[in-house]
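The complex appears here minus one protein chain, its other protein chains still in place.
For reference, chains read A and B in written order, and residue numbers begin at 1 within each chain.
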Amino acid sequence: MGSLNTLTVRQAVDHLEQGACSSEELVRDLLSARTALDGTIQGYLQMDGERALAEARHADADRKKGRRGRLLGVPLAVKDILNVTGQACRCGSRILDGYTAPYDATAIARLRAEGAIFVGRTNMDEFGMGSSTENSAFGPTRNPWNSACVPGGSSGGSAAVVAADMALAALGSDTGGSVRQPAAFCGCTGLKPSYGRVSRYGLVAYASSLDQIGPLTKDVDDAALLLGVMAGPDPRDSSSVEALVEDYAAACGSDLKGMKLGLPRDYFVKGLEPAVEAAIRAAIERCRELGAEVVEVSLPHTSVAIPTYYIVATAEASANLARFDGVRYGFRAEGAEDVLEVYAKTRAQGFGPEVKRRIILGTYVLSGGYHDAYYVRAQKVRTLIRRDFEDAFKTCDAILAPVAPTAAYRLGEKMADPLQMYLGDIFTVPASLAGICGLSVPCGFTPAGLPVGLQVLGPAFGESRVLRVGSAYQKSTDWHRRRPALAAEGGR
Amino acid sequence: MASDTIDVTYVARLARLNLSADERAAFQSQLGQILDYVQAIRGVDVTGVEPTAHAIRVQNRFREDVTADGLAMDAILANAPQHSDSQFIVPRIVE
Partner (left out) sequence: MKYLTTIGLEVHVQLKTRSKMFCGCPTGPGAPPNTQVCPVCLGYPGTLPVMNGEAIRLTVMTGLMLGCAISPYSKFDRKNYFYPDMPKNYQISQFDKPLCLGGSVEIDAGGGAVKAVRLTRIHLEEDVGKCIHQARRSGVDFNRAGVPLMEIVTEPDMETPDEAFAFLLALKQMLLYLGVSDCNLEEGNLRCDVNCSVRPEGQAELGTKVEIKNMNTFKGVHVALQYELDRQLEAVRTGERIVQETRRWEPEAGATAPMRSKEQAHDYRYFPEPDLMPVVLPPAQVEAWRAALPELPRQKRERFAAQYGIPEYDARVLAAQKAVADYFDEAARGASNPKLISNWVMTEMLRRLAEREMDIRDCKVTPAALRELAALAEIQAINSNTAKEVFAILFEQGGDPAAVVRERGWGQNSDGDAIGALADRVIAENAKSADDYRRGKEAALKFLIGQVMRLSQGKANPQMATEKLVQRLGRPGGTG
């Protein structure tokens, strides 16, 4: 065939069901695309071709035996932060060298039960800490639209392999924007489900009260399909919620009649790149044409969302990452004389600078004397941010906003100044703090040819609404079907 | 508003992280800037506001008191940096 790697998940499912191709052929095309492209992009950390082919053949055999499954034989890429039995799970870090996952994350298990196969692990900012994938211990991933630019992060590898047709779809995780922002930077679709919608069991924790697993896909329909498989309560995750899992695929309509969409005036402020704003404004117009009523809403605590996020997230991270100590699994530094040295050296050599920075910040904001001024106060501001959204959703069904203030920037541009990097998360962290759902869909390009993402935010467990908006928008545009030249040259 | 100064050496010790002199210096200044920036939350009126520890309002999630299979010994030991007689081995513990 030669171009099965360009299919969406739904197209692949159709092909497989109709016998138009086999899973093995699909995987072969992905492997050749990777061979052609990934030397430049560096989206994958690991892809065991032989094993992937063996699993694909297994799926093909199963199909012949009459097995069915919503994703039977569909190859997926997985962010290096999810546990998949028998695979390494390094979280973009040296500290997990030598660790092999002995269990499946619940989301993985549910996809596997529908027949999906997990063919490769994608690059990421170490432990999800970053917005550019430059904080990977294994080197940066590059943006398929311009290899001098970052793919966003932390799920930059997942976004890049989907955008470059090296994967049909990928899983990522979003703590403060880590699915939505790389999806925007790479021109693919990314969904952060509401907190509690998808089990976190098996997702290596960065900030436990914020983390969610989400799909990065070529269109909204695929995001709906993957969410539908992964969603639902899990007895292994106390924070997974019993709320009804809707028929997300059915929610993907083609018009927006009767919908009220909110525009947060607090998101259209200084610092928003004009080309990004122009693309967003055009997308809003399109939604209006599709029948939506657009109203202005206010999210007054937006300006304190980043401080709040960086206190809450780093505090939780400082505890979550304490377990990486060289005793039970992973990397241990050589030459330690006593246990304290094992800890201090292992962690010094095993963690990269951004992780260390956040551990120190998080330890500080929890430490005696500062706990109330920073941590407790941030938790209270978090309440206010949550209320902002609750109030806004009283007057609208979903909110339209930019995903990030800029399109992808050049590698190295923000590495020397962590604070500048953090400020780029301004439009994604509020939704994370509020625990609501958010979708990023391609909505145009900058004059430099870099993709721009439109963010659709919905209330907690309102995934159907954001999927409906995103799907209707995509059915009237072709931004999501554009592919970077790089992929076209190498992959087809 | 003036921010608190961060004693990077002390905090790094609490977090069991050895820092090089360069790292210490860089973090001292970067974290100083970040702390200045996060002071913004001090300007927010949070009187009477309850803290949010969880993004969802769920309570009483319990499991039944039933036993389940654990992890096979070979999987445990394969992941262990050092082991002997089915135990994880660490150097001397200084109390």
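The criterion applied here is as follows: contacts are C-beta pairs under 8 Å (C-beta built on N, C-alpha and C of every residue); 3 or more make two chains touch, one makes a residue touch a chain.
Because the structure is predicted, anything quoted here is derived from the model rather than measured.
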For the chain that is not shown, enumerate the shown chains it touches in the whole assembly. A, B
Just to verify: which one of A:Arg34, A:Arg200, A:Lys218 or A:Lys414 makes contact with the chain not shown? A:Arg200
Per the definition of touch given earlier, which of A:Ala319, A:Ala348, A:Ala373 or A:Leu419 contacts the omitted chain? A:Ala319
For chain A, which residues reach the chain that was dropped from this view? 82-83, 89, 91, 96, 99, 101-103, 105, 200-205, 207-209, 235-239, 315-316, 318-319, 322-325, 327-329, 339, 343, 363, 366-368, 371, 375
Where does chain B touch the missing chain, residue by residue? 13-14, 16, 53-54, 58-71, 73, 76, 84-95
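The working rule: only the chains that are shown with their structure count from here on.
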Please give the residue numbers of chain A that touch chain B in the complex, ascending. 98-100, 102, 195-196, 209-210, 235, 238-239, 241, 301, 303-304, 306-308, 310-311, 318, 322, 325-332, 336-345, 347-348, 351, 353, 356-357, 359-361, 363-364, 367, 370, 373-374, 376-384, 386, 418-419, 422, 433-435, 460
Listed in rising order, chain B residues that touch chain A in their complex are 4, 6, 8, 11-12, 14-20, 23, 26-27, 30-31, 33-35, 37-44, 46, 49-56, 58, 61, 63, 71-72, 75, 78-82, 88, 90-94
